[in-house]
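Dropping the structure in here first, questions after.
A single protein chain has been omitted; all remaining protein chains appear in their positions.
After this line comes chain A, so read on.
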Amino acid sequence: MTILETRYRRLLRAYPAGHRAAYGEEMIGVLMSGAEEGRRFPSPADAFDLVRAGLAVRLGRAFHAPAGTGWRDAAAVTGLFSALALAAVAVGRLVTGLSLWGGGDPMRALGVDGLMLADPAARTVIWLLVVAAAVLGLRRTAVVLATAGVLVQAGVILLWSAITPVWAMFLLWQFGLAIVVTGLFAVSDRPVRAALGAAVRATGRQVRGRVVVLSAVVLMIGYALQALDLVVTEWRMLGPTAGGVLSAAALLMSPFVVFGGGVLLLGVWERLVGRGHGHVRAHE
(Lines give C-alpha, C1' and ligand atoms only; values in the text may rest on other atoms or scores of the structure.)
Protein backbone atom coordinates (compact mmCIF):
# COMPACT_ATOMS: atom_id res chain seq x y z
CA MET A 1 0.00 0.00 0.00
CA THR A 2 1.46 3.35 -0.98
CA ILE A 3 1.70 6.19 1.47
CA LEU A 4 -0.93 8.11 -0.51
CA GLU A 5 -3.39 5.23 -0.23
CA THR A 6 -2.79 5.03 3.53
CA ARG A 7 -3.58 8.72 3.77
CA TYR A 8 -6.75 8.37 1.74
CA ARG A 9 -7.82 5.51 4.00
CA ARG A 10 -7.24 7.68 7.01
CA LEU A 11 -9.51 10.36 5.50
CA LEU A 12 -12.21 7.75 4.85
CA ARG A 13 -12.45 7.29 8.59
CA ALA A 14 -14.68 10.39 8.50
CA TYR A 15 -17.39 7.99 7.24
CA PRO A 16 -19.27 5.59 9.51
CA ALA A 17 -17.96 2.02 9.45
CA GLY A 18 -20.99 0.68 7.58
CA HIS A 19 -20.51 3.16 4.76
CA ARG A 20 -16.79 2.35 4.58
CA ALA A 21 -17.55 -1.35 4.37
CA ALA A 22 -19.95 -0.71 1.48
CA TYR A 23 -17.99 1.88 -0.51
CA GLY A 24 -14.48 2.16 0.97
CA GLU A 25 -12.59 -0.07 -1.47
CA GLU A 26 -14.41 1.39 -4.44
CA MET A 27 -13.70 4.94 -3.32
CA ILE A 28 -10.02 4.17 -2.79
CA GLY A 29 -9.98 2.92 -6.38
CA VAL A 30 -11.54 6.16 -7.63
CA LEU A 31 -9.23 8.33 -5.51
CA MET A 32 -6.12 6.47 -6.66
CA SER A 33 -7.21 6.62 -10.33
CA GLY A 34 -7.63 10.37 -9.97
CA ALA A 35 -4.27 10.94 -8.29
CA GLU A 36 -1.46 12.05 -10.54
CA GLU A 37 1.86 10.16 -10.54
CA GLY A 38 4.16 10.99 -7.65
CA ARG A 39 1.50 12.55 -5.42
CA ARG A 40 2.17 11.81 -1.76
CA PHE A 41 -0.54 13.83 -0.02
CA PRO A 42 -4.23 14.03 -0.90
CA SER A 43 -5.09 17.42 -2.39
CA PRO A 44 -6.64 19.73 0.21
CA ALA A 45 -9.82 20.03 -1.88
CA ASP A 46 -10.21 16.22 -2.06
CA ALA A 47 -9.49 15.89 1.64
CA PHE A 48 -12.05 18.56 2.52
CA ASP A 49 -14.64 16.97 0.24
CA LEU A 50 -14.17 13.54 1.85
CA VAL A 51 -14.36 14.82 5.41
CA ARG A 52 -17.40 16.98 4.61
CA ALA A 53 -19.24 14.13 2.86
CA GLY A 54 -18.25 11.64 5.59
CA LEU A 55 -19.50 13.87 8.38
CA ALA A 56 -22.67 14.59 6.40
CA VAL A 57 -23.37 10.84 6.28
CA ARG A 58 -22.79 10.57 10.03
CA LEU A 59 -25.00 13.57 10.79
CA GLY A 60 -27.64 12.38 8.35
CA ARG A 61 -27.73 9.00 10.05
CA ALA A 62 -28.04 10.64 13.45
CA PHE A 63 -30.79 13.10 12.54
CA HIS A 64 -33.00 11.36 10.08
CA ALA A 65 -31.93 7.87 10.79
CA PRO A 66 -33.49 5.40 8.38
CA ALA A 67 -35.99 3.05 9.97
CA GLY A 68 -34.36 0.05 11.55
CA THR A 69 -31.18 1.62 12.93
CA GLY A 70 -32.79 1.93 16.33
CA TRP A 71 -32.13 5.64 16.82
CA ARG A 72 -35.73 6.67 16.38
CA ASP A 73 -36.99 4.04 18.80
CA ALA A 74 -34.29 5.05 21.25
CA ALA A 75 -35.40 8.69 20.90
CA ALA A 76 -38.99 7.76 21.78
CA VAL A 77 -37.93 5.79 24.85
CA THR A 78 -35.46 8.44 26.04
CA GLY A 79 -38.12 11.14 25.46
CA LEU A 80 -40.50 9.25 27.74
CA PHE A 81 -37.81 8.85 30.43
CA SER A 82 -36.94 12.54 30.29
CA ALA A 83 -40.59 13.63 30.41
CA LEU A 84 -41.08 11.32 33.42
CA ALA A 85 -38.09 12.94 35.13
CA LEU A 86 -39.51 16.44 34.55
CA ALA A 87 -42.91 15.29 35.83
CA ALA A 88 -41.33 13.72 38.91
CA VAL A 89 -39.40 16.91 39.74
CA ALA A 90 -42.59 18.97 39.35
CA VAL A 91 -44.66 16.58 41.49
CA GLY A 92 -41.98 16.68 44.19
CA ARG A 93 -42.10 20.47 44.22
CA LEU A 94 -45.87 20.53 44.27
CA VAL A 95 -46.03 18.12 47.23
CA THR A 96 -43.50 20.24 49.17
CA GLY A 97 -45.42 23.42 48.32
CA LEU A 98 -48.77 21.92 49.32
CA SER A 99 -47.42 20.67 52.64
CA LEU A 100 -46.00 24.14 53.38
CA TRP A 101 -49.37 25.60 52.47
CA GLY A 102 -51.14 23.14 54.73
CA GLY A 103 -48.74 24.17 57.49
CA GLY A 104 -49.98 27.75 57.30
CA ASP A 105 -47.54 29.30 54.78
CA PRO A 106 -49.65 31.44 52.44
CA MET A 107 -47.21 30.73 49.53
CA ARG A 108 -47.72 34.39 48.74
CA ALA A 109 -45.94 35.96 45.78
CA LEU A 110 -46.41 39.32 44.04
CA GLY A 111 -49.24 40.03 46.49
CA VAL A 112 -51.25 36.94 45.54
CA ASP A 113 -51.83 34.12 48.02
CA GLY A 114 -50.86 30.71 46.69
CA LEU A 115 -49.20 32.06 43.54
CA MET A 116 -45.97 30.19 44.35
CA LEU A 117 -47.92 26.95 43.86
CA ALA A 118 -48.81 27.96 40.31
CA ASP A 119 -45.30 27.05 39.12
CA PRO A 120 -45.14 23.40 40.29
CA ALA A 121 -48.85 22.91 39.53
CA ALA A 122 -48.48 24.04 35.91
CA ARG A 123 -45.37 21.90 35.41
CA THR A 124 -46.99 18.85 37.02
CA VAL A 125 -50.05 19.12 34.79
CA ILE A 126 -48.19 19.61 31.51
CA TRP A 127 -45.55 16.89 32.02
CA LEU A 128 -48.08 14.36 33.27
CA LEU A 129 -50.10 15.10 30.13
CA VAL A 130 -46.99 14.58 27.97
CA VAL A 131 -46.27 11.26 29.71
CA ALA A 132 -49.91 10.19 29.33
CA ALA A 133 -49.96 11.05 25.60
CA ALA A 134 -46.70 9.17 25.07
CA VAL A 135 -47.88 6.09 26.97
CA LEU A 136 -51.21 6.10 25.10
CA GLY A 137 -49.28 6.06 21.83
CA LEU A 138 -50.32 9.55 20.68
CA ARG A 139 -46.98 10.58 19.23
CA ARG A 140 -48.07 13.82 17.58
CA THR A 141 -50.04 14.88 20.65
CA ALA A 142 -46.95 14.21 22.75
CA VAL A 143 -44.91 16.52 20.49
CA VAL A 144 -47.52 19.28 20.71
CA LEU A 145 -47.86 18.92 24.49
CA ALA A 146 -44.07 18.87 24.95
CA THR A 147 -43.91 22.11 22.94
CA ALA A 148 -46.49 23.52 25.35
CA GLY A 149 -44.20 22.21 28.12
CA VAL A 150 -41.36 24.34 26.73
CA LEU A 151 -43.66 27.39 26.93
CA VAL A 152 -44.71 26.50 30.48
CA GLN A 153 -41.05 26.18 31.51
CA ALA A 154 -40.31 29.56 29.94
CA GLY A 155 -43.38 31.00 31.72
CA VAL A 156 -42.31 29.80 35.15
CA ILE A 157 -38.82 31.23 34.60
CA LEU A 158 -40.50 34.59 33.88
CA LEU A 159 -42.73 34.20 36.95
CA TRP A 160 -39.77 33.51 39.21
CA SER A 161 -37.68 36.29 37.75
CA ALA A 162 -40.51 38.62 38.81
CA ILE A 163 -40.56 37.10 42.33
CA THR A 164 -36.87 36.38 43.09
CA PRO A 165 -34.49 36.65 40.12
CA VAL A 166 -31.90 34.31 41.70
CA TRP A 167 -34.41 31.46 41.73
CA ALA A 168 -35.40 31.84 38.13
CA MET A 169 -31.99 30.60 36.96
CA PHE A 170 -32.46 27.34 38.86
CA LEU A 171 -35.14 26.40 36.34
CA LEU A 172 -32.84 26.80 33.33
CA TRP A 173 -31.98 23.09 33.07
CA GLN A 174 -35.66 22.15 33.00
CA PHE A 175 -36.24 24.58 30.14
CA GLY A 176 -33.34 22.95 28.26
CA LEU A 177 -34.64 19.45 28.92
CA ALA A 178 -38.13 20.46 27.79
CA ILE A 179 -36.68 21.42 24.40
CA VAL A 180 -34.76 18.13 24.29
CA VAL A 181 -37.92 16.10 25.10
CA THR A 182 -39.80 17.86 22.31
CA GLY A 183 -36.98 17.11 19.88
CA LEU A 184 -36.81 13.46 20.93
CA PHE A 185 -40.54 12.90 20.41
CA ALA A 186 -40.34 14.79 17.11
CA VAL A 187 -37.62 12.54 15.63
CA SER A 188 -39.22 9.32 16.89
CA ASP A 189 -41.43 7.81 14.21
CA ARG A 190 -43.68 5.47 16.13
CA PRO A 191 -45.51 5.37 19.45
CA VAL A 192 -43.42 4.84 22.57
CA ARG A 193 -45.11 1.51 23.27
CA ALA A 194 -43.86 0.05 19.99
CA ALA A 195 -40.41 1.53 20.63
CA LEU A 196 -40.34 0.12 24.16
CA GLY A 197 -41.41 -3.23 22.75
CA ALA A 198 -38.49 -3.11 20.32
CA ALA A 199 -36.11 -2.19 23.13
CA VAL A 200 -37.04 -4.96 25.57
CA ARG A 201 -37.02 -7.71 22.96
CA ALA A 202 -33.95 -9.95 23.00
CA THR A 203 -32.94 -8.50 19.62
CA GLY A 204 -33.27 -4.96 20.97
CA ARG A 205 -29.66 -4.71 22.11
CA GLN A 206 -28.94 -1.98 19.61
CA VAL A 207 -31.97 0.06 20.70
CA ARG A 208 -31.05 -0.39 24.35
CA GLY A 209 -27.49 0.76 23.64
CA ARG A 210 -28.84 3.86 21.93
CA VAL A 211 -31.22 4.60 24.79
CA VAL A 212 -28.16 4.56 27.06
CA VAL A 213 -26.24 6.91 24.76
CA LEU A 214 -29.17 9.33 24.37
CA SER A 215 -29.90 9.26 28.11
CA ALA A 216 -26.25 10.08 28.78
CA VAL A 217 -26.51 13.04 26.40
CA VAL A 218 -29.72 14.23 28.10
CA LEU A 219 -28.09 13.96 31.54
CA MET A 220 -25.05 15.81 30.22
CA ILE A 221 -27.22 18.66 28.93
CA GLY A 222 -29.09 18.84 32.23
CA TYR A 223 -25.85 18.83 34.19
CA ALA A 224 -24.19 21.45 31.99
CA LEU A 225 -27.20 23.80 32.31
CA GLN A 226 -27.24 23.36 36.10
CA ALA A 227 -23.51 24.05 36.22
CA LEU A 228 -24.09 27.13 34.08
CA ASP A 229 -26.72 28.56 36.43
CA LEU A 230 -24.46 27.84 39.42
CA VAL A 231 -21.62 29.73 37.77
CA VAL A 232 -23.82 32.66 36.75
CA THR A 233 -25.36 32.94 40.23
CA GLU A 234 -21.94 32.83 41.87
CA TRP A 235 -20.54 35.51 39.57
CA ARG A 236 -23.53 37.71 40.16
CA MET A 237 -22.92 37.62 43.89
CA LEU A 238 -19.13 37.56 44.07
CA GLY A 239 -17.97 38.80 40.69
CA PRO A 240 -15.52 36.79 38.59
CA THR A 241 -12.49 35.64 40.59
CA ALA A 242 -9.56 33.49 39.44
CA GLY A 243 -10.80 30.57 41.54
CA GLY A 244 -14.32 31.11 40.28
CA VAL A 245 -13.20 30.99 36.65
CA LEU A 246 -11.23 27.79 37.28
CA SER A 247 -14.06 26.02 39.06
CA ALA A 248 -16.49 27.19 36.38
CA ALA A 249 -14.26 25.74 33.66
CA ALA A 250 -13.95 22.46 35.59
CA LEU A 251 -17.71 22.31 36.19
CA LEU A 252 -18.63 22.98 32.58
CA MET A 253 -15.95 20.75 31.07
CA SER A 254 -16.40 17.70 33.28
CA PRO A 255 -19.51 16.27 31.61
CA PHE A 256 -17.84 16.54 28.22
CA VAL A 257 -14.67 14.91 29.54
CA VAL A 258 -16.67 12.09 31.14
CA PHE A 259 -18.84 11.58 28.07
CA GLY A 260 -15.91 11.86 25.65
CA GLY A 261 -13.92 9.41 27.77
CA GLY A 262 -16.84 7.01 27.77
CA VAL A 263 -17.19 7.15 24.01
CA LEU A 264 -13.42 6.67 23.62
CA LEU A 265 -13.49 3.65 25.93
CA LEU A 266 -16.39 2.14 24.00
CA GLY A 267 -14.47 2.70 20.77
CA VAL A 268 -11.36 0.97 22.10
CA TRP A 269 -13.48 -1.88 23.45
CA GLU A 270 -15.30 -2.26 20.13
CA ARG A 271 -11.96 -2.40 18.33
CA LEU A 272 -10.60 -5.05 20.71
CA VAL A 273 -13.75 -7.14 20.36
CA GLY A 274 -13.80 -6.66 16.60
CA ARG A 275 -10.19 -7.81 16.20
CA GLY A 276 -9.83 -11.16 14.52
CA HIS A 277 -13.21 -10.94 12.80
CA GLY A 278 -11.57 -9.74 9.63
CA HIS A 279 -13.15 -7.21 7.31
CA VAL A 280 -16.85 -7.49 6.73
CA ARG A 281 -18.07 -6.55 3.30
CA ALA A 282 -21.48 -5.05 3.83
CA HIS A 283 -22.64 -4.43 0.28
CA GLU A 284 -25.23 -6.60 -1.38
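Going forward, contacts are C-beta pairs under 8 Å (C-beta built on N, C-alpha and C of every residue); 3 or more make two chains touch, one makes a residue touch a chain; residues count from 1.
Methods note: contacts and distances are computed from a predicted model.
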| item | value |
| --- | --- |
| Name per UniProt, for the chain absent here [options: "Ion-translocating oxidoreductase complex subunit C", "PadR family transcriptional regulator", "Transport permease protein" or "3-oxoacid CoA-transferase subunit B"] | "PadR family transcriptional regulator" |
| Residue, one of A:A17, A:M32 or A:V200, that touches the chain absent here | A:M32 |
| Touching the absent chain when the full complex is considered, from A:L4, A:V57, A:A132 or A:L252 | A:V57 |
| Hidden partner interface residues of chain A, rising order | 19, 22-23, 25-34, 45-46, 49-54, 56-57, 283-284 |
